[in-house]
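Quick one: the structure is below, and I'll ask about it shortly.
The complex appears here without one of its protein chains, the remainder shown in place.
Chain naming follows the written order as A, B and C, and within any one chain the residues start at number 1.
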Amino acid sequence: MVSDVSMAVDLGGIKMKNPINTASGTFGNGWQFEGFYDVGQLGAITTKGCAAEPWDGNPAPRMCELPSGIMNSVGLQNPGVREFVRSYGDYLQGLEERGCRVICQVAGHSIEEYVRALELFEELAPFASGFEINISCPNVSRGGAAMGATPEAAAEVMAAVRPRTKRPIVVKMAPHDVAEIARALEAEGADALSLINTIPGMAIDVRTRRSKLSRPTAGVSGPAIHAIAVRMVWEAHKAVSIPLCGIGGVTSGEDAAEFILAGATAVSVGTQNLVDPTAAPRILGELTDWAASQGVSDINELIGAFEC
Amino acid sequence: MVSDVSMAVDLGGIKMKNPINTASGTFGNGWQFEGFYDVGQLGAITTKGCAAEPWDGNPAPRMCELPSGIMNSVGLQNPGVREFVRSYGDYLQGLEERGCRVICQVAGHSIEEYVRALELFEELAPFASGFEINISCPNVSRGGAAMGATPEAAAEVMAAVRPRTKRPIVVKMAPHDVAEIARALEAEGADALSLINTIPGMAIDVRTRRSKLSRPTAGVSGPAIHAIAVRMVWEAHKAVSIPLCGIGGVTSGEDAAEFILAGATAVSVGTQNLVDPTAAPRILGELTDWAASQGVSDINELIGAFEC
Amino acid sequence: MQPSSKVHLYDFEVASNDAVGEKVYRLVMRSPELASELRPGQFMNVAVPGDASHIVRLPFSFASTDPEAGTVELIYAVVGEGTRRLSEMPAGSTSTVVGPCGNGWDVKPGGRALAVAGGVGAPPVIAAARALAEAGREVDVVLGAQTKSRLWGEDDARALGAGEVVVTTDDGSYGMRGFTTQAMEALLARHEYDLVVTCGPAVMMAGVARLAEGAGVACQASLERMMTCGFGACSTCNVAMRAGGYKSCCMDGPVFDASEVAW
Partner (left out) sequence: MQPSSKVHLYDFEVASNDAVGEKVYRLVMRSPELASELRPGQFMNVAVPGDASHIVRLPFSFASTDPEAGTVELIYAVVGEGTRRLSEMPAGSTSTVVGPCGNGWDVKPGGRALAVAGGVGAPPVIAAARALAEAGREVDVVLGAQTKSRLWGEDDARALGAGEVVVTTDDGSYGMRGFTTQAMEALLARHEYDLVVTCGPAVMMAGVARLAEGAGVACQASLERMMTCGFGACSTCNVAMRAGGYKSCCMDGPVFDASEVAW
C-alpha cells in the first residue's frame, strides 16, 4: 500500500521520521543489520547500554528459551563510552546523516557512574540525538536492586543527569510501579519515557537444581510479555504527558499499533530483531499500512486513540 | 515409574497427600473434571472465588488468546456462598472424604464483604479444609484497585479475616511487590500464601481501537507467565517462612518441579486444566517421577532446594 | 443432587478433510465414542496441532454423526490461524477432542418447524432439521451465505425431503438475493410454525429471534462465544440473559431459548 500518512513523530525532542525505534541490547549498535537492510530507513535506533568504563557482563550461558519468549542475563556487557565512540562513532554519525536518529543508552551502577558516562557521551558523541538512561541497572551499593526501583531512587538518577545535557533524555523504565515512577521522572525533567525493560524471571534445570543461566534470575522478553507491556504503556500514558516509547514483544505492525493506541509516540522492536533480522522495516511498513487504513493523515492522530 | 517417594505435604495446616492443587477459577468447582479422571487423586482443589452475595462478573467477551497464554476478564462471576454450598456442598464433602482437600476461595469488594463471606463459609461449609483469600479483587471504594495492592491494604484484609476462622487461611497474591506483601501477610497470621494470580495485560483490536475484551485490562495466564511466577515464588520464599503454593503456567511435571525447587510446598495447575482437562493427574505423575529421579525419599526434601 | 459431567477427552483421527467451498471445509473425524455420544446441537472442542503458542482448543458443532462408522462430520470456515491449521491436517493425522459439550437442541415432535442458518451456522441447523424430520415434523430450511462459493448444506437440506428449502446469498450470486431474515418473513407469511431453530452470525440470529417472537413462535438459537474449556470450568463463555445475569454458553447452551437471551 502506498500511503500518504505522515509518519513523523517527536519523541521528547528527538525528531523521528517514523515511530520505529529499536530496543537497546537487541540491535547491536546498528551496523550489524546493514547486511539485511538499509538501517537509515528507521525512525531511530537505540544503542546497547554503555557505561563510563567497560563492563564484562555475566558468565555464560546468558540465554535460554521460554514459551513465546527468551530470557537473557547479558548483564550489560559493554566496552565503555570511549571505546564505543572509537568503534562505532563514524558509523553512527553516518546513520544520523541518513536521517535515522541515534539514541545512546547510558548505564551506571551508581549516580556518579551515570553522570560520568553521560559527561563522556556529551563530550565524545555529537552524533547522538538523545540519550536513554537505563534505570534498571543494578545498584552496587544496594545489593543489586535496580537503580530506579522506587520513585525516589528514579527521581534521584534523573535529577543528577538532567543538568549534564541539553539533548533530550529518555528514561528506560523497568516493568514495575510504572505510573508512580513515570510521574517522578516527569517531575524531574525527563523528556520521554521508554518502557518496558525485560521482566525478571527464573528458569531452573530441574535435574541439576540450578538456574539454566549463570544467574538465578534473568530478563524475560518477546511475545510472551507484549500484553503486559501494552498495559503498562497505557498506565504511563494516563499518568504523564511526556511522550512514550512502547517496548515489549513487538513482532508485527499490529503489535506496534497497539502501543500507539495505548499512548506511545514511538515503538521499539526488540527480541524480534534477533530472530527475524528484517523485522523492523517490515513492521514499519505494516504500521504505515495500518495508519492509512484508519483513515488518518498523520500517525500522531492515533497516539492514545484507544477507546474504552 | 513406580515410586516410593513420600509425596504428602502440609500447606499451612492443609494436609495434602501430594503437592498438586488446582488454581481457582480454572477448575470449576471440581465436578466438571470427574468425566475426565478421578479428581480424588489430587492433593487439593481450590474452588472458584465466591463472595457472600452473587456477582455477575463482566460482559462478554471474557477471553482472548495471547502467544503461549490467554487473557481473561471473568470478573469473579459467582453465585454467592449460600448457592455455592447448596449446589456443590455434597460433591465437595464427598471429595474431602476421597482424600482430596477442598480449599474454598473467598472474594470480596471490601473488608466487610470478605468477613461476611468467610462467616458464611464457616457456618455452611464444614467440608472446607481451608480458605483462600483472593486479595486481587477490585476494591469498590478505591476505584477498582486490587484490595491487597499494598502491604498495608493486604495486612488490613488479613487482620480482619484471621479471627473469623480457626481453619487454615491461604492468601492468593497478585504478581506485585511480592516480598513485602508476603511479609505483611505472614505478620498478620496467614498460614500459607499462593502466587501468582494473573498478570494484568491489555489487548487492543487495532481496527476498532477497542479492547478485545469487555474491559480495558484483563489477566494474563498460561505458559507465558511461568518464568515470572517462579521468580516471584522464590522472592516470597526468601521473604517468609510460611509455606507457599506456586501458580502460573504449569503444563508439566518439570514446571511444577521448578516451583518446588524455588520454595513452593504445593503447586496449582491453572489454565492448562482448561486446554488439557487431564493435565493435573499427568503432572502429578511426572512430578512424582522427578522426585524419585532426584534420589529423595520425601518430596519435602526438595522444597526450596534450588542451588545458586 | 450431585452435579455430574459426561464430557470426555477422546483421541480422533482425520478420515478426510477437503474444501467444499471457498474457505469452507468438510472434515470427517474418526472417534467412535464421541460419534455415539453426540446429540444434535452439542459441540466439541478440538486441539489443532502445529503451533504450541496457540494453547486454546477450537469449538465446532457437527453436521452429522455416523455411530456405526464411528465418525463425526464437521463443516468449518477458515477464518484465522487455527482453522487454517485445521484445514492442513491430512487424512490419517491425529489429535484430541473434548466432548460431547453443551446441551443440544430440544427436538421433540410437533408441528411444522423452520430452520434458519447463516454461513457455517449451517452444520448444527442441518443436524437439528434432520432430527426434527426424524421426529416426524415438516421442516423448512433457509440457508444463507455471503456468496454462492461459501454456501454449504443445500444438498443435505434437500435430502431431508421434509419441506421447502430456500437459499439466499447477500450478493445474489445464487438463490434469492438478500438475507435469511427476508426469506424467513416470506415463509412466516405462508406457513404456520411452532418452532424455529437458528444458528449463524449474532446479528442474524437476533433478527430471527425478533421475527419468531413477533410471530409468537418458539425459537431455539445456537450461540457462539469465545470458549476456553467447553465444559463449564472457566466461566469465559458467558451469555447475557434478558432477566439479568449470565448463563454459560458451553453448559447452559450453546442452544438457548431465544426469548431468554439479551440479544
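Here, a residue touches a chain if its C-beta (ideal position, glycine included) is under 8 Å from a C-beta of that chain, and two chains touch if they have at least 3 such contacts.
All values derive from a computational prediction rather than experimental measurement.
*Asks:* Among the chains included here, which ones are touched by the excluded chain in the whole complex?
*Replies:* A, B, C
*Asks:* Using the touch definition up top, pick the residue from A:Gly12, A:Gly148, A:Pro223 or A:Gly246 that touches the left-out chain.
*Replies:* A:Pro223
*Asks:* Out of A:Ser141, A:Thr278 or A:Ser297, which is the one that touches the chain we can't see?
*Replies:* Of the candidates A:Ser141, A:Thr278 or A:Ser297, A:Thr278 is in touch with the missing chain.
*Asks:* In terms of residues, what is the contact footprint of the unshown chain on chain B?
*Replies:* 67-68, 223
*Asks:* Touching the missing chain, which residues of chain C?
*Replies:* The missing chain touches chain C at positions 50-54.
*Asks:* Mind listing the chain A residues that contact the chain we can't see here?
*Replies:* Spelled out for chain A, the touching residues are 25-29, 31-36, 48, 54, 56-57, 59-65, 67-70, 72, 74, 77, 87-88, 90-91, 94, 222-223, 271, 273-278.
Just so we're on the same page, only the chains that are shown with their structure count from here on.
*Asks:* For this assembly, give the contact graph shape among line, ring, star, complete and other.
*Replies:* Per interface graph, the chains form a complete graph.
*Asks:* Can you work out the whole-Å distance between the CA centroids of chain A and chain B?
*Replies:* 34
*Asks:* Report the inter-chain centroid distance for chain A and chain C in whole angstrom, where each centroid is the mean of the CA atoms.
*Replies:* 48
*Asks:* Give the residues of chain A that touch two or more other chains, as numbers and ranges in rising order.
*Replies:* Answer for chain A, listing residues that touch two or more other chains: 67-68, 223.
*Asks:* Which parts of chain C, given as residue numbers and ranges, touch two or more other chains?
*Replies:* 52-53, in rising order.
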